[in-house]
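Apart from one protein chain that is not included, each protein chain of the complex appears where it belongs.
Let's turn to chain A:
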Amino acid sequence: MSEANDKTPLLEVKNLRKLFPARSSFFAKEKSWIKAVDDVSFTLNPRETLGVVGESGCGKSTMGRSVLRLIEPTSGQILYKGRDFGKASGQELRKMRADMQIIFQDPYASLNPRMTVGEVIAEPLNIQKRYKTAEETRAQVLKTMEVVGLNPKYYNRYPHEFSGGQRQRIGIARAIVLGPSLVVCDEPVSALDVSIQSQVLNLLRELQNSMGMAYIFISHNLSVIKHISDRVMVMYLGHVVEMADKKELFANPSHPYTQALLSAIPMPERHSKRKKIILQGDLPSPANPPSGCIFHTRCFMAKDICSTQKPELRDIGNGHMCACHFCDGCK
């Protein structure tokens, strides 16, 4: 893409919104909307990993899919290498998509059981008409299989013959076979056993180093996010509540939600000295989000202002963004 230079971020997302219609009852005339992703903006540089963390229902997966337009965003702008991806269509869209891929969470559900491993991995090449002959395609598939650590002799096997970890490798091979610059990893290791999880994490990092991809890495597991990311974005009920450099975020978590999230992870160590913050209650329904600060119903620091006034996401120093009335630095 000629118009992009080194300084252009790979991806710029501005005010991304995704609303899903929800009717309170079948006969209700007025539609209400579930704000799955509400006003999310970020930039992603080439070769960078942005970790997106949050609990179920916080909109992290919807965000990841909206960026690729697998779910059409309601509003907002997506600039990919300086070009408006949000408005691309037809041939142009298909061409741009070759450069952006996704790895799904469930290695059991995301592979077509009727296709052989070779066919699964070759499909993106065929759709993009990358090679003229079947031999070239096959050669590329075999090469990719080797890169992700799958024995090429499994070319003609079916997904059910593989274990979870190997299936996830097939999913990774499918995502990288076109040599993309951006890969959205949607909980790629949460369905795997711990001993397999570390293998896949190492593979993802190795591929990033050798192929120079940028990742949007979505996970609910903060330890995994910390291991793999350069920058981290914390989401709650469709909103970004905090975003910062990884080191900064884990050293100085400023939003009360991030603090609680960090303290809640059970650590494999005895007599831990960490103070635990146990949040009260459940995640509110996104169909009926709390007024003011969306987190105030569960927040241990909430004051009167929090239920009436929505805190803006603002820079509290060195690009550390936080959306809280009382976070350090905003006082």
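We take it that a contact is a pair of C-beta atoms (placed from the backbone, for glycine too) under 8 Å apart; a residue touches a chain by one contact, two chains touch by 3 or more; residues count from 1.
Going forward, contacts and distances are computed from a predicted model.
UniProt lists the omitted chain of the complex under the protein name "ABC transporter ATP-binding protein" (options: "NusG domain-containing protein", "GntR family transcriptional regulator", "ABC transporter ATP-binding protein" or "ATP synthase subunit a"). One of A:88, A:211, A:283 or A:302 touches the chain omitted from the figure, and that residue is A:283. When the omitted chain is restored, the residue from A:272, A:291 or A:309 that touches it is A:272.
Among the residues A:112, A:151, A:223 or A:291, only A:223 touches the chain that is left out of the figure. Although one chain is not shown, part of chain A still touches it, namely residues 55-56, 163, 165-166, 193-199, 201-202, 205, 220, 222-224, 226-228, 246, 250, 260-270, 272, 276, 278-279, 281-283.
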